[in-house]
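Quick one: the structure is below, questions incoming.
Yeah, one chain of the complex is gone here, protein chain that is, but the others are all in their spots.
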Amino acid sequence: MDLFDALLDPWRSGIERRALIEMALLGGFCGGLGFWVTTFRLSYPAESLAHGMLPGLVIAALAGVPLLLGGVAGVLVAATAIGLAGRDPRVGSDTATAVAVTGMLGLGGLLALAPDAPARLEELLFGNLLAISDSELLAAALLAALGGFALVALHRPLSAVALDPQGASSLGIQPTAVTLALLGMLAAALAVAVQGLGSLLVLAVLVAPAMAVRRHATSPAQGMSAAALTAIVAGIAGVYASDALDIAAGASVALALCLAALVGSALPARQAGRNGGALLRSRASQ
Amino acid sequence: MTRPAVKASELALSYDGPAVLDGVDFSLDPGSSLCVLGPNGGGKTTLFRALIGELTPLHGSVAVDRRPAYVAQTERTRLDFPVSALDVALMGSLADGRWWLPARRRDRDSAGAALRRVGLGDQAHVRFGELSGGQRQRVLLARALVQDAAVLLLDEPLAGVDPASADRIAALFAELRNEGRTLLVSTHDVESARAFDRVLCLNHRQVAFGEPSAALTRTVLEQTYGDEIVVIEDDAAGGGVRAVTVQHHSHSH
Partner (left out) sequence: MRIALLEVSLVAVAGGLLGAWIVLRRLAFFAHAVGTATFPGLVIADATGFSATVAGLAVALGFAGGVERVGRAGRDLGDAATALVLVAALALGVVLASDVYESGAAVDRLLFGSALALGGEDLWVAAIAAALAVVATAILGRGWTAVGFDSTGASALGIPTRVADLLLLALVAVAAVAALPAVGALLVTSLFVVPAATATLISGSVQGLLGASVGIALAQGALGLYGSLWLDVPPGPAVAVVGAALYAVVAVARPGHVAPARVEAA
């Protein structure tokens, strides 16, 4: 009965119940989305956007405006800055992105650590999972519902573009439009997930589950679902661990997700079916 | 019996896995020229990398008399590097074994002379990336000249090069051979192979090696290129076939 109690305890506490529900929702959507983020080799851009949105979050916090708005604005501004920097042909896009992200991280730090600023920087950097408000939970639920629907609707075009962009356009699927849809979902996911995990850790919920399953999935649909499931399980495990060990919740979840990625990529791959394996390998090995 | 300039004995090469090139066995005398034919991915560049020493043989051996110069396709070089034509030519002097020391006066003179020899004396200070494809190829040749190597490996040197540059480059090849250097040139131009002393056909294995008239038979070409070859004239009376290759160039270099 002790184990049973221990498992049920967090659900009884309002604070942790929220955290668990948040991670279930975020994990479900971001895990599935993350499968495509890694397949399309968008890990570095995703990380850049996550870091670059910091000034948006800080300004929202300073102005007393909901963080979700700050997150959305932050991602949009970050994407613009990164895009503009990358257009200069003299500097490589990796370098240009690094310049933009450095500037934005710096700006966020500057604003947040100014003498009279309320000390909330750590929440913005590392998340505030145990203080999720009802409205933030609602946002996560909406994201999971709408985003999940979009992912299911788009998963065949996404597969087609991932495997062979030229071939896809000959089938009438526009690679640009599909990629833009993916980026849009990424932006939304970042804006919502950053409340719980923070600008520096949010990438874990996107990339780690995909990394855990990539060698084992035999089809994109399977990969997407497995990643979502892994994210939910690891996310919930992280909240439990944070409660049991009395450590920061966001960090605990991030570590659980990274651990899942490590275990998943270390496990020997079973004989991957030709099609799924080819999809995962073709974009990865350029 | 002179020492061969290049010798491969039962050479097999791989990139951490099964052999991608097998059964390579040939020998080249100093001052001769070799044309290496084969489809994309068939092993031409792999062989060159082994000759440079970048790849250790899976089995067999390869020996090159002193360090060869390598002239790459310019797509493999970085076009956005802030280097001038002279800077690139000067890189050839790094081969003198003291690459950690600054370039000497005579290295600079040598680089300038090499650029003039390939007809780019006036472009010495132009940024490498701003030159045309043919000019870039000639700059890489100048680098090889500065290196003053006895053996030169040229990886598709005429690919995408305008006719005027191509003529200049071909003339330079003749000069280099007259100086006693050994040239190994990989190409897709089957017809041009006839001008060489020897030809080597590779398609994951050595299909043929020998004098062009003897080695370039229809069978050999078909085994080398598969369906990428179009035979124009089948000369049954001897002297080989006339053929052109049809390449499926991928657009993601």
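In order of appearance the chains are A and B, and numbering begins at 1 in each one.
Note that a residue touches a chain if its C-beta (ideal position, glycine included) is under 8 Å from a C-beta of that chain, and two chains touch if they have at least 3 such contacts.
Note that the structure is a prediction, hence the values are computed from the model and not measured.
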Touching residue (missing chain; options A:Ala73, A:Ala96 or A:Val213): A:Ala96
Contact with the hidden chain (one of B:Glu10, B:Glu54 or B:Asp109): B:Glu54
Identified contact with the non-displayed chain, of A:Leu200, A:Val213 or A:Ala234: A:Leu200
In chain A, positions touching the absent partner: 38, 41, 43-44, 46-47, 85, 88-92, 94-110, 113-115, 121-122, 125-126, 200-201, 203-204, 207-208, 210-211, 245-248, 250-252, 254-255, 258, 261, 265, 283-286
Where the missing chain touches chain B, by residue: 49, 52-54, 67-72, 76-78, 81-84, 87-88, 91-92, 94-95, 97, 99-100, 102-103, 119, 127, 129-130, 132-135, 140, 143, 147, 153, 162, 164-165, 168
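We take it that only the chains that are shown with their structure count from here on.
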Separation of mean Cα positions, chain B and chain A [Å, integer]: 48
